[in-house]
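All protein chains but one are shown at their positions in the complex.
When the chains are written out, they are named A and B in that same order, and each has its own residue count from 1.
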Amino acid sequence: MNAITAPSPVVAVRNVTKRFPGVLANDRVSLAFHAGEVHVLLGENGAGKSTLIGILAGMQQPDEGEILIDGQAVRIGSPRQSLEFGIGTVFQHVLLVPSLSVIENLMLGGGWWGRLVKAPALARFRELSTLLGVAIDPDAIVGRLSLGEQQQVEIMRALWRGEKVLILDEPTSMLTPQGVRDLGEVIKRLRAKGVAVILITHKLLEAYEFGDRISVLRLGRVVGDIPPERLSAMGEAEATDAIIELMFGKEAARSGEAETLVDTAHRQRQVARDRAPRLTLRGVSTEAARGECPLREVSFELWPGEVLGIAGVDGNGQKHLAEVLAGQRGVSAGRIELNGGDITGAGVPARRQAGIRYVTDERLGEGTVGIFSVATNLVLKEIGRPPYWSRGWSDWDGIHGHARDQIGRNDIRTPSERTPVAKLSGGNIQKVLLAREINSEAQVVVFNKPTYGLDLQNTRLAHERIIASADHGIAIVVISTDLDELIKVSDRIGVMFQGRLAGIVENGPDIERRVGLLMTGVEAA
Amino acid sequence: MNALLAQPFLTALVFGAITAGIPLLLAGLGEQISEKAGVLNIGIEGMMLFGAYAGFVAAYYSGSFLVGFVVGGLGGALVAALVMLLCIRFGLNQIVIGIAVTLGFEGLTAILHHFQFSRTYPRLAAAPVVDIPGLAAIPVIGPGLFSHNAMVYLAVALVAVLAWAFRHTYFGLNLEAAGNKPAALDAAGIDVMKTRTIAVLCTGLLAGVGGAYMANVGAGIFVPFMTGGAGFIGIVLAMLARGRPLWVLLGALLFGVSLSMTTALQVAGVNIPTDVVQMLPFTMVMLVLVIFARHSVLPPALGLPYVRGDR
Partner (left out) sequence: MSASADIDLTAAEQERQERRREILAAVLRVLIPVMAALVMGGIILLILGKNPLDYYGFVLRRGLLTWGGLQETLTRMAPLLLIGAGLIVAFRAGIWNLGTDGQFLIAAVLSAALAPALITVLPDALTIIICMVVSMLAAAIWSLIPAILKARYGINEIITSLMMSFLGVSFANVLVKLFFRDPATTVPQTMSLAVEDRLPRLFDTTIHLGLIIALVVIVLVHVMMTRTAFGLKLQVVGANPAAAVHAGLRVGWLTIATFAISAGLIGLGGAVEILGVWGVVRADWNPAFGLLVVPLVFLARFNGYATIGFTLFFSALMIGGDSAARRVGVPNDFVLVLVALLLIFLAVVEYLDHLRRKKAGA
């Protein structure tokens, strides 16, 4: 299907297959990457994009198939070899040592025993700074840079030993709209210099905006390919249709999943704000912890049945906001009220009793205990309280019965209620969390990145769940870095910038621009 | 009171402090290298003990202190290789394996010694001493500070070398990355396993030499269990020094002084239980910890095995 077309590609994979326990991550994938071309790999979570770049980056070995570099079959046995072949990768997670300076991070990998000679490294640093058109202090400690700057350092590191191929894995997920534009500039410059850029994304619009060629992956296979000559002839709408057809097939192109992907409709709903607010924050601040952005005088009101979206680049205080609402973190100043009553000093159990729920984004990090059973995780926030505990004794039969009930009701796919929760898929772990947090007693629910890492079907379910909860009169806060998602579910959208709530805007036609301005701190509402 | 200021007392105190401090210094520096790379090396006690035994036997049969140090270092490195295999290659729990190695080599050296020497404790000749010209002649402190086995000067020089190497070489950079963000080191094309392997082998080497010094120079004999927690003190020193070799030196001297104080006090005819003096350094360290608790920092990846692709 992927005719390896002339002129000869810089890098190509041919019939690459990679299996993981229970999953066929890559199934006879063949792709060719050309110099001076931005090649977009598009697909939803679990489509096999990450595995493919893992193979090109030398982190994983294919079970079958071969990798060609300049027409020669090669084996990329380690990240080092990948770099030596001129393939640089910028991963989704920051892979820099936070305690080292920029230049030290870039020199990392330069060898084993020698003295650090900075002069040549600085020369190369300036060369790349010019190439990328960025200005960063080489002696700055990486941990103190913004995420956008860290990403620029990562791109430099990827290009450090050669500028043949640059792989970018979901590079826009942690950037401001301005940062995305800057990245676009960098990509254009690199393309002009003849670098083969491989861009991994799950966002249609990005694929169209940045890509010269688009390949679509689904369930480990390449299901389609739009070459440059075809893509350049298409308009945006036309391209979108073509890609959706590739992703879902002709007849399914208008299915729910496709809609989830392209639906950018604004939520239009009337929320009655003439009564007393359900939740009120007045001047809430927190103390700074290492590497975290504290809150500074955050105030807002939230009414029953309303969905308040919180947008912003990661690391602008969203984590503290969620934790303060859940009662996990104390405030240093300010006041929080629920239905007019002061709950500022209440901890997690008291807030939970009062109906405040928190669906965390760190599903395995803090939301669940991975080695514990699904059943235990479903009552993790109730330990010691009736009905499953009396006088401190556990009623395991009751706990397991409750779990079987919830598993059936919430369609949690698990072998049994005794299965360790870490063995479930991300979507099913999310269902466990939703089952635990959302019930008839919920008054306020805080969602942090509710669809992060989920496939389209589970993303749609999560969105439906949020809207359904709001329709039941629950007041909802949704924190997300995905603006499209917020536009889809929110009544109003607030923007966090450097720990402050830079402003709240009503959802409406012009919202992208207004939120974008708030995100960069240009405009204070 | 006069007796405490008398020359023999002070000379004995300073000399003893250095003799007792050098094994701690070597162990602490070694542990520091491991910790920087993200390996918590609880088995260092076993490495010291095996180094002490191997070093002693080598020196005993060869008559050469140099051979003793070399074999002691290799012995320590051999134990380190075992730790490396189990903890770094297999990714087994570093604390469990550390305890196992400590227990195992306590037992093994004791029975090896038993089968070799039965119940006798043969003594080596006094270790050769290098006087630093001029300085050694300074009254009172001269003989205590500048009249020692060559290993003492080497160990102190190592402090400066490591302090420089941590900051200005790729070796230091790689160690720092392996402890702070192993995935970044891996992505940069440096093998994390290899980095940690080298670090652990360095630890074993230094701990082994430290053990050999303790047996051959410090005591002149090998006694089972003779390290008596010196390796654990090394761990404490490394943790408190937070990556700075000079602090290990200061800590080792502090412990050395209090260890030698007991002997020195006996020389001076003062009679208080040795245990009181032995409590001093631990008490001071705990006080330091309590006071500076807020500022204590350890590498985030300490004690965690690295698996490529696990994040």
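Simple rule for what comes next: a residue touches a chain if its C-beta (ideal position, glycine included) is under 8 Å from a C-beta of that chain, and two chains touch if they have at least 3 such contacts.
Being a predicted model, the structure only gives us computed values, none of them experimental.
When the full complex is taken into account, the listed residue touching the unshown chain is A:423, out of A:75, A:404 or A:423.
The residue touching the chain not shown here, chosen from A:17, A:394 or A:498, is A:394. Only one residue from B:66, B:96 or B:138 touches the chain missing from this view: B:96. Taking the complete complex into account, A:383 is the one of A:73, A:237, A:276 or A:383 that touches the chain left out. The set of chain A residues touching the chain not shown comprises 21-22, 326-328, 347-349, 352, 358, 360, 362, 365-372, 376, 380-381, 383-384, 389, 392-394, 396, 416, 423. Within the entire complex, the positions of chain B that touch the omitted partner chain are 40, 42, 86, 90-93, 95-97, 99-108, 110-111, 114-115, 224, 229, 232-233, 235-236, 239, 273, 275-276, 278-279, 282-283, 285-286, 289-290, 293-294, 296, 298.
One rule holds in what follows: only the chains that are shown with their structure count from here on.
Each chain gets a centre from the mean of its Cα atoms; for chain A and chain B, those two points are 46 Å apart. The touching residues of chain B, when paired with chain A in their complex, are 168-171, 173-174, 176-177, 180-181, 183-191, 308-309, 311. Looking at the complex, you find that chain A touches chain B at residues 54, 57, 59-60, 78-84, 89, 91, 93, 95-100, 104-105, 107-116, 157.
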